[in-house]
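One structure is given below, represented as structure tokens, and several questions about it will come after.
Every protein chain of the complex appears in place save one, which is left out.
Now for subunit A:
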Amino acid sequence: MEFQAVVMAAGGGSRMTDLTSSIPKPLLPVGNRPLLWYPLNLLERAGFEEVIVITRKEIQKMLSLDTKMKLDFVYISDNVDMGTADSLRHIHQKIKTDVLVLSCDLITDVDLYKVVDLFRTHDATLSMLMKKAPEPTEVAPGQKGKKKPVEQRDFIGVDDTGKRLLFMANEADLDEELVIKRSILQKHPRMHIRTGLMDAHLYCLKKYVVDFLVENRTITSLRSELIPHLVRKQFSSPTSLQQGLDNKEEGRKKKEQASLDIYSFIKEDNSLLKPAPDNSCWNDHRGDMNETLHEGKVRCYVHIMKEGLCCRVNTLALYIEANRQVPKLLLNLGLEEPLVHGTAQITDRGMVGSDSIIGSSTQIGEKTSIKHSIIGSACTIKDKVKITNCIIMNSVTIEEGCCLQGSVICNNAVIEKGADIKDCLIGSDQRLETKEQFLIKPLLE
């Protein structure tokens, strides 16, 4: 088998506690489907038949997905705080080949073969997906109107072809300057450094990386520790460890650290391609005397998406943005279910916008206009309600005459008559009194 797919669905959603306090992140409804459905659908479309899903027990109980793939659920308990790398270490016995790791909050329509082909063609250690993204400047509902400061930026260095990943650093790890090793510049004189890239958290890793993780227990997170480590390792040779140490005790330390070096895990794979490149006239660079790929054994590649949908549902603003993009995605996927569910009872079809999604068994009264919104299942929306740009989850009751704009209303909320809600986030099981006006109010719990 060529690949095994692993979906990490155990994360807590720490950056959007408003929503995730009531619903676990993999089950957050986006376009009336649980968030976990999207990466699984991506894998199913690509042709995977089996997926390993790492999640918590309670999530699996609440999950009901209709998918033809065989899902292998691995549970980790609540009290243990496991990073993504820890989870991979936890399942390392199941991993027998190269692995494709996805995060549960990835919604994308990328052609997976583009990422995987980079991995196959260049026999790469790591191949990942990134998207050109503008800085998010949305006003998230529930925040008092101030713009959230831009998150810590990532500096990504790629080579001239735009495929080879040379440098990766987060602003948080840097003091004041960006430090680039001389060896990188000697091998790749032209490097493009970009900041406007969003990491899609989709990684193709070779099997020996998982073996390395098993031995090296200090790495807890894939994204923040393992990936930058691999990117740095491309340009440091295995002997540099020995040269760097000065201690008298380095004899013992050397042995320990040498065994943790990833190069020791790269099996000299059966002379498979060794004589061929000697005879082949391809070289990835020109202008110096070095062999192709500088004979580096660790190679990291990145596929940068320019067009298409790729978003990670990390924060509230991104959640809302994802909900806005999802109807188009669902239309393009050509699913059998129409956007407006069959069992929904809508009196005025014409008042419902074309890109709104309405769940099953929802009742919508007369003269109710719904534009660019997503309404969950089993909702009751009475007459003369205006809903624009909203996300309404399941079993919500909205009485007559309400006007909702740009808001997120969680499960089981009840909104009495005549309420006027703008840019709000209303938690689950809330009840709003009549004729109240709510404007950009923070979260009501």
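As a convention for this text, a residue touches a chain if its C-beta (ideal position, glycine included) is under 8 Å from a C-beta of that chain, and two chains touch if they have at least 3 such contacts; residues count from 1.
By definition in this document, contacts and distances are computed from a predicted model.
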Task: From "60S ribosome subunit biogenesis protein NIP7 homolog", "6-phosphofructo-2-kinase/fructose-2,6-bisphosphatase 2", "Translation initiation factor eIF2B subunit delta" or "Myotubularin-related protein 9", the hidden chain's UniProt protein name - done: "Translation initiation factor eIF2B subunit delta"
Task: Which residue of A:Ala9, A:Ile54 or A:Leu112 touches the chain not shown here - done: A:Leu112
Open item on the list: So one chain is hidden, and I want to know which residue out of A:Ser64, A:Ser77 or A:Asn279 touches that hidden chain in the complete assembly.
Closed with: A:Asn279
- [ ] Touching the hidden chain in the full complex, which residues of subunit A are there? Just list them.
- [x] 1-4, 46-49, 100, 111-113, 116-117, 120-123, 270-273, 275-283, 286, 289
